[in-house]
Structure formats: C-alpha cells, structure tokens
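Below: one structure, written as structure tokens.
Note that one protein chain is taken out, while the other chains of the complex remain in position.
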Amino acid sequence: MRRFALIAAPYLWLLALFLVPFAIVLKISLSDYAVSIPPYTPQFDWATGIGAFLEKLDFENFIWLSEDDLYWKAYLSSLKIALISTFMTLLVGYPIAYAMARAPEEWRATLMMLVILPFWTSFLIRVYAWMGILSNEGFLNQFLLWIGVISEPLTILNTNTAVYIGIVYTYLPFMILPIYAALERLDDSLIEAAEDLGCSRLTAFWLVTIPLSKNGIIAGCFLVFIPVIGEFVIPSLLGGSDTLMIGKVLWEEFFSNRDWPVASAVAVVLLLLLIIPIVLFQRNQQKQQEADT
Amino acid sequence: MTRMSWFNTVSLTLGFAFLYVPMLILVIFSFNDGKLVTVWAGFSTKWYGELMQNEAFLNAAWVTIKVAVVSSTIATVLGTMAAYVLVRGGRFMGRTLFSGMIYAPLVMPEVITGLSLLLLFIGIGLDRGVLTIILAHTTFSMCYVSVVVSSRLMTFDRSLEEAALDLGCSAAQAFRLVTLPIIAPAVISGWLLAFTLSLDDLVIASFTSGPAATTLPIKIYSAVRLGVSPEINALSTIMIAIVTIGVITASLVNKRQLVRQQRDEQAAVRS
Partner (left out) sequence: MTSPVFEPWNDPEAKPLIEFQNVTKRFGSFTAIDDLTIGIYEKEFFALLGPSGCGKTTMMRMLAGFDTPTEGAIFLAGQNMAPVPPNKRATNMMFQSYALFPHLSIWDNIAFGLKREGMPKPDIEARVDEMLRLTRLEKFARRKPHQISGGQRQRVALARSLAKHPKLLLLDEPLGALDKKLRQDTQFELMDIQEKTGTTFVIVTHDQEEAMTVASRVAVMDNGKIIQVSTPDRIYENPNSVYVADFIGEVNIIDGTVTPNGPDSYSVAWKDGQPPLNVISPTVFSDGQSCHLAIRPEKVTINAEKPADVDNVVQGKILDIAYLGNISTYHVELPSGVVIKAQSANTRRISRRAFTWEDTVWLSWTATAGVLLAN
C-alpha cells in the first residue's frame, strides 16, 4: 500500500500536469480558430464521442503551416541557427575544457566552480548583459572605435550575429562540462604512448584525444542543440525583426495573434522536429553508460 | 607537476574573460551616476535606492520568492519519490511511461511546456495566478530533482539498507534513518536547483501567470525589451551577488567537510 502511494503521487502529478496538457495541445492543434474565449471551437466533445470527432477531424492548421512560408522559414532558420551556434559553442568550449583538464589538479575544483557559477545566475540577466555590450553605442563598439579598428559603429544588436554570440555565451557551460568530464578521465600515458610511437603533438591530439573525447563532444552538442531549437529569450532580446526562430514565432502566434490552434500546431511540429535529436542523444548516453560499466 | 602550456593558459584566460567580463560590466555600471548605461558619469548607488522605492519590482520579487520556495519544496518531495521509484521500485505497470515523463520535460522546449499548461488551466477553468505558476514550476523542476537524486541513488550501496532491515528497521524506518541521511546532499542540491530554475524562469511563468501575479523575470523582461536601464543593472547585480555568495559558500562548506573527513581518516590510521 505504501509502495503504491510512493509510485502514485509523482505518477499522477506528471499524468495530470504533463501528459494531459500535452494531449490538449494535440487536440487544439486539430481545432478551428474562433473569435471567442477560449479562441477555438472544440472539435472533440465527450458527449458526441469519438465518431463525431473523427468525422470532423481535419489537419487544416497543419496544412496552413505547410502553406505559409513563414513557418517553413522559421523551422529551417531555427535549425540553421542551432546548428551553427552549436558548432561555434564547440569551437569555443573545447579548448577551455581541454585546458581545464590539463590544469594542475588543485585548480580544477575552482575552475569547475567558475564554469558552473554562470549557470546558477539568471539566464535573462546573462542575455541582458550583452544588450549593453553589443548596442551601437555599446562597449564593444566603443572599444573597437577606441583601438581604431573601425571608424563607424557596427550594427550588431538585433542581428543574427548577436543571437549567435548570446547562444554561445549562455550555453557554453553545457558544452564545457561533458567534454571536460571525458578529457579528465583520459589517461596521460595514452598521449605519451602515441608520441612514443611516432606521433607529433598535433597528430596525437587528432588520433587519440579527439576520438576518446567523442562521447563528451556528442553529449555537449546535443545539450546545446536541443534547447536552442526552441529558444525564445535570446532571439527576442538580441535578435532583430528578421531573426526567425520557431520559439519566438510560437510566442507571437499565441500572445500577439492569439491564434491558439496554430500555436498548438506549431508546438506539435516543433516537438516532432526534436524527436530525432532527442532519441539520438538518449542512445549516446546509454552507450556511454554501458561503456562505463 | 603539470606545467601549463601557453595554449592552455591563453584558452583559460580568454574563456573565463568571455564568461565573466559581461557580468562584470553589468555590475560596474550599476554604480554609474548617469542615466546612460554605457557612459561612465561617476560613482553612485542611487539606482539601488530607486529600486528599493519601486513597488512593482518589490512585489514581483516577493511573488517570485514565494513561488520558488513552495514549488521547489513540493518538487523535491515528489522528485525524490520519483527517483526512489525509478531506481528501487522494481517493475510496475507503466514504468516506461513514467520514466519517459520524468526525462521528457528536461528536453521539452519551454514554450511548449508553458503553452500546454496554460491550455490545461484554461480547460479546467483554473484562474491564472500564483497557484498556477507553482503548479507549472513544480512539474518541470521535479524532473530535475529526480535526475539529481537518482544519480546519487544509483551509486548508493544497497547493502546499507539491507543491513538496516536486518537490524530490525521497517522499510520506512530504513529509508528515514539510513537512506535519507546519506542521499541528503543530493536532495539538497536538487532543492537548490529547483529553486534556481523557478527564480530564473521567464517563459513558463509568462504563459501561466495572470494579471494578478507577475514574477520578477516577467517584470525584468518587459523592462529590458525597451532597452538597457541602470535600475535593471542594479537588480542584476543584487541577484548575481546572491548567487555568487551562495555558490562560494556551498563549495567552501563542501571543501571543509572533505578536509575534515580526510583529517579524521588520517587520524584513524595513525592511532
């Protein structure tokens, strides 16, 4: 009986507040828009039953999504931004993780703390910090003008460049930590063995260090890529009107256009889009766990 | 005896500069006398004074803290239960669905979680306010708690529980007297994580809050959309300071415990 209660409490909570809401999204995505509160006409009614529901079932919101280029472009541009920014985060994060793993042992705990600290700091504030740096009269432009690299301030804020910078900045710890974990376990004698067998430093890095930190790299990339796809705060604060990201589109569809059925359809498609990377990520984690035991 | 090569030194310096300089600028300019946040006009703490006068921010801060304390506490209880069920529960009906529901919210875009909960609350006719935000925050943060606690439980030596049962504890007593004290650090960090996530959340709170209840991130977001303001810098500085003090204290306490443990072990070996 006690075991039943132990299982039931979290189970029921998640059913009621995770699965049921999701079913509602699915249902509303199949409904029609109406000027009312709530702004859709329910298509599925327990009274008329499943027969009536299936009869009137249509995918017009999804057809609408496929016909309007805005959505296609938003999905594609989200994918593109996520791919590019994941790659950039990897380029920035790998050397940091590598240097951390090579640092003297007594420093490592402190370095770890320094990487984790921003993660505990408000996400919103960390994005906001860049607004003052990237604006036309911001610190970056002031600095570049001062050293004389440019003569006119650059427009960075409200462009995709600012979005990339914001993503790399806020998601960097997610990239560093798994790579660091992989590199820290790397036995130094493997690198020495590679050098002993004729590798230069660089080939040893390429043939031994990189392959052996592969799992960390993959985990880090997924940890950045998956949340960036649905990102809202960064494109909304740092991006411009031409920055198309699906999270922002969904938000606007919901709060500005108040078109709930389309917003729901956007959410369903977004989730379908994420299933592939999520499944791949799970598989990678599982493989790593098996390798560890 | 590792020497740092110049490459590693440069990576670490640039990397940490990139992570910390933006926040440092934010903090410095919260003490700026001028209205412009990018031009230094002398030292002043006037923005902190103005912030303290700003009723709307203070109210939002109060709501946020209430929501965070309540939701993280419920989430810790539910999350620990879920972790225990996942690691120790054995087989039961719908176990796969259950573990799926624990992991899914971790990778679910916030916009979808927010939207789906809002639609639920409207569907069942629940007025949006503090309660709905608490429900929403509890739901996603219990999953984080459960991941943190279950990773600790997986490395937990099962024979400790068996020893407690062997010595006459009931299952509940064994949990309370043996398991809980040992996994306590993980439970506490789970609570801290849930608390921070709740404090931090903008997207889900925006969907699930009503006109009656506004949280601090929502307030900051609507102020920030209009541009950079010194008052927000002051607010950010306060939040950064609290987090920094918290994290440093936690790591110092941790380190002290570790040192004490090592010293005790050495003393035990010597005697």
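Worth a mention:
Going by the order they are written in, the chains are A and B; count residues from 1 in each one.
Here is the rule we use: a residue touches a chain if its C-beta (ideal position, glycine included) is under 8 Å from a C-beta of that chain, and two chains touch if they have at least 3 such contacts.
What you see is a predicted model, and the numbers here were worked out from it, not measured in a lab.
Here the chain not displayed is in touch, across the complete complex, with A. Of A:Leu12, A:Ala109, A:Leu190 or A:Val279, it is A:Leu190 that touches the chain left out of the display.
When the whole complex is considered, the residue among A:Ser66, A:Thr110, A:Gln142 or A:Ser200 that touches the unshown chain is A:Ser200. The set of subunit A residues touching the chain not shown comprises 187, 189-190, 192-200, 203, 207-208, 211-212, 214.
The rule we apply is simple: only the chains that are shown with their structure count from here on.
Per-chain Cα centroids separate subunit A from subunit B by 18 Å. Touching subunit B in their complex are the following residues of subunit A: 2-3, 6-7, 9-11, 13-15, 17-22, 24-25, 28, 38, 92, 95-96, 98-100, 102-105, 109, 111, 113-118, 120-126, 128-133, 135, 137-139, 142, 169, 172, 226-227, 229-233, 236-237, 247, 250-251, 254-255, 260, 263-264, 267, 270-271, 274, 278, 281-282. If you check the complex, the residues on subunit B that touch subunit A are 2, 4-5, 7-9, 11-12, 15-16, 18-20, 22-23, 25-26, 29, 37-39, 78-79, 81-82, 84-85, 89, 92, 94, 98, 101-105, 107-112, 115-117, 119-120, 122-123, 135-136, 138-139, 142, 146, 171-172, 196, 199-200, 202-203, 206-207, 217, 220-221, 224-225, 227-228, 232-233, 236, 239-240, 243-244, 246-248, 251, 255.
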